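One structure, pasted below without further comment.
Complex shown without one protein chain; remaining protein chains in place.
We call the chains A, B and C, going by the order they appear; numbering starts again at 1 in every chain.
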C-alpha cells in the first residue's frame, strides 16, 4: 500500500493506461523533457518516447484540434492545457468541432482534455479559473472534476477509456496537499456520471465537487460539533452528464440543500443543479436551494482579495446554519 | 409614422448613433460595399466612409481584440459577427481580455459585439446558435437580446452608449418577419438591465426573450381562448445584468413560472433564472419552476428534426396547462 | 472505355505520368461535378434544396485534379470545403449522397443533421468540414499525426480558402504540421474572393504561396484552371509528404465565377472579370486539350457526358421522393453512451 498524492495518482492513472493501450498518447506544452509546468508528466517521455509524449507549440486550438483528428483515426489522445485557463483558446474547437463530431458525422472522438484548474493559490484572474460552466452547456462533451486521490486516478483512467470526449479538470490546490493509500495493482475505474456521498447526513445536504469538497467536509464537521447538525456532503465528481439520481436521493433525505462551487455565481453550474432539484424534487424541499459561490468578479490575486472573493469554509457553516434554521 | 422591420430598426439605431457620435464605427466581414450577409449595414460605408465601416479579414479574435484596443482609446466600436455562431472564435478575447479590462486595469472598453443569432431557419448546427449561455457566466460583460422592433432600435442605441462592453444578440428569424410603427425622430433608448411585461396576466408567468417571446404570446393567447388562463409574459430583453425585480414581481403575482428559451437546456440561462426565483421568491411558488427549452443536442437542419428539437408554441401551451393544473 | 472509340494514336506524350484511362476518369469527375451542381441549381430553383447552394463553377479543375493526386489505395485522406464537391466525388462520395444531403433526406450520410457537403466517411478517407473556417487544418494535422505515429505511408490533404487563411486556426494548424513534419498537404484555393471580400483586403501578400515561408515549408503555385497542372503539383507534394518530407502549401490561382452562394447576386464582382475567367473554363480547357493532344477521342468524351447524365437522372429520381428523417432520430448519437437523449418532459404531456 503506497500513499499517493492527488498529482501522483493522476500520473499513475495516465501511466497505467499508456502501458495498457498503445493508442494512448499525450500532447501539450512543455510536457516532454520538462515534464509539464506541474511535473504531471515527469518521466513520461523518457518511458514512452517522443512520439507518445509530444511537445507542441503554444497553440491550444491546434492541440485540441489535432487531438480530435488523431482520435477520429483510432488513437486516444490526452491534450494537456498548461493551465486550464488557456482552454478558452480552444473553445471554438471544443464546442463546435469536438463536441458535435459524433452527432454530425458519426465520427468517434475519444479524447481527454485536462489541466490544472482552480484558485486559492494566489494565481490571479488567469491562473485560477474553473471552466466547468463554460462547457456544461455543450451536448457531446463530458466533464469530470476529481476531488480525491482515488478519483484523480479512477477518473483519468475512465476518461481515457471513454468513447466520448472528456474534459478532466484537476484542481492544482489539491495536487500535493492531499494523500491517500492506493492499493498497488488495484484497477481503479471511477464510473463517469456517478456522484459520491463524501459524508452521510440527514439534516442538510451540501452538493459540490473538486477542492470545495474539503471545505464542505470541514464545515460539516464543525456543524456536527458545534450545532449537532448532521450534514450530508455529495461530491458530484462528474458534472456532465449529471447524476440526478444521487442528487435527488439526498434531497429527498435531507430536504435542505446548499449548492457550493468555487467559481462565480451567475451562470455557474449551481444554477443548473438548483433547476434540476426544483424540477425533480420540488415537493421535497423544506427550504429554498441556496448557492454558496465566489462573488461575480474576475479573481483578484492579492491574498486579502482572493480570500474575500472565494467562498470559505466559514461561509458554508453560516449558510448551513441559516438553512437549517429556515 | 413609418413601419419598420426589426432589421430596419437595428439599422436605424446604428445609423443615428453614427451620425450623432463620430467615435462610433463598425468593423466586420463583408459589411462595407456589400452591406453585410444580411444587409444590416447596407449603405453605411457609402454614407460614413471606409474608415468608419471597415471590412476585415476573416478573423473574429482580431475583430474583437481590435475593437477593444480602439475602445480603450476612446472610440466606440461595433464589431459584427457575420453569424453569431462565429463569436466562439473570439471567446478567449471576450471572456479573458474584454470582460476583465476595467476590473484588472481600469481600462474603459465601451464596445458592442453583435450579429445574427437563432434558429427556426434551417440553418443547421453552425448558423442557428444562441450564445447567451456561453457569456452569462462572464462578469464584466452585458448581454441584450431584443425581441421587438422598438427594442431592436432602443437596445442597440443604449448598447452603443453604454460604457461597458455589450453583446447584442439579434434574432435572424425576426429580421424581416416583424414590423412596428416607430415614430420619426423619437429618441428610443431601451434601458439595459430592465425587463418588459409583454403581456399582463395573473395565473401563470412565462419568462423568456428574443424570438421565443412571440411563441409565448401565441401560447398565452391560445390559453386565454381555450382555457381561460391569464398568462403573463415577461420579455427579459437584458440577460446580464438580470432584472431580478421584474422577475420576482411577476412570480409574486402568479406563483407559477415557466422559463422558456430556444437554446438547449443543460447549462442554459433558464437554470440561472430558476435558481434566482428559488432563491428570492421560494415562498411564493405554488409549483416548481419548469423549463421549456431545446433538447440537449446540436441543432440538426432537416425541417423535421429542427422542429422537433426546438421548443414550439404548442409545447408552451402544454407545459402551461400542466403547470396551471399543478 | 470501348477501345474501338479510342483515337488512332496520341499525338502528344501523356502528361504527368497519367494514363489515358486516368485522364478520362479525371474528365468524368470534372463533368460529374459540373453536371451535378447544375442539377442542384434546378432543384434549388424548385425549392427542393434545403439551405443554401454553393457552386464551384470554374474551380472544378483544382478540386478534381488535387484530389486525384491522392493515392486511395494507400488510404490517403482529405478534408473538403464547401467548393470541393469534385474532391469528394473523386474520393468516393456519390451523387446520390450529395443530393440527399442537400435535400436533408433521412438516408443522407448525416441523416439530415448537417447541410450540403458537410459530411465524411473514414472508410473512404474524407472528413466533412464544419462551418467555422480554419478549424479543419488542426484536425487534419491530427489525422496526419496519426499516420506519422503509426508509421503508415499515408498522406492527408486539407483545403483552405484565401479568406480562411486569415483565421487563427489555420495558423496554429499549419505551424503544428510544419514543425512536426507531418504528412499534410494544404491546398489554398485562391479564387479571388472571400464572400464579397477581395483577396487584397484579406492579406497584404501578393502570392498566398508566400505564406509557406512563415512556417519553414515549401510553397507551390499552379494555374488552378489547368487540371493536369493541379494534379502534377499536388502529386509532387503528396509524394514528398509520403516520403517523410513533411508538410507543404500549394496555392491554386483560380476564380469564383458564381456568388458566394446562389442567393448572392455577386454585384461586387466586375462583369469583365467573370467573363474573362469564363474564357478560361477548366472543363472546356481539359476537353479541348484531351482532343487536341489526342489523349482522348470525341466519342470517348461524349460517352462520358452521356454516362454522367444517366447517373444523375437515376440519382435525382431515386432521391427526390425519399422521406425526411423521422423526428425521434434527432435524439440519437450525441454520445457513444448514453446512446439516446431523453425527450424533454413537455413532449410527454
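Odds and ends about this structure:
Rule of thumb we're sticking to: contacts are C-beta pairs under 8 Å (C-beta built on N, C-alpha and C of every residue); 3 or more make two chains touch, one makes a residue touch a chain.
Bear in mind that the values here come from a model prediction, so they are computed numbers and not experimental data.
Screening A:47, A:176, A:202 or A:295 for touch with the missing chain picks out A:295.
Contact with the chain not shown here comes from a single listed residue; of C:106, C:179, C:261 or C:274, that residue is C:179. The chain omitted from view is touched by exactly one of B:12, B:41, B:56 or B:148, namely B:56. Taking the whole complex into account, chain B touches the unshown chain at residues 25, 51-52, 54, 56-57, 59-75, 77, 92-93, 96-97, 100, 102-108, 139-140, 142, 162-164, 241, 279.
Panel shows chain A; residues 29-30, 33-34, 37, 55, 57-59, 61-62, 82-83, 85-86, 88-89, 122-127, 265, 290, 292-293, 295-298, 300-305, 307-309, 311, 315, 318-319, 321-322 of it touch the chain omitted from the view. Think of the hidden chain as still there; on chain C it touches residues 166-172, 175, 178-179, 181, 200-206, 210-211, 213-217, 246.
Everything below uses one rule, namely that only the chains that are shown with their structure count from here on.
Note: the chain lying farthest from chain A is C, by mean C-alpha position. The mean-CA centres of chain B and chain C are about 37 angstrom from one another, to the nearest whole unit. The centroid of the Cα atoms in chain A and the matching centroid in chain B are 31 Å apart. The geometric centre of chain A is 41 Å away from that of chain C, both derived from CA atoms. Within chain C, the positions touching two or more other chains are listed as 113-114, 118, 130-132, 168-169, 334, 341, 345.
Across the assembly, chain A contributes residues 92, 96, 100, 103-104, 139-140, 279 that each touch 2 or more other chains.
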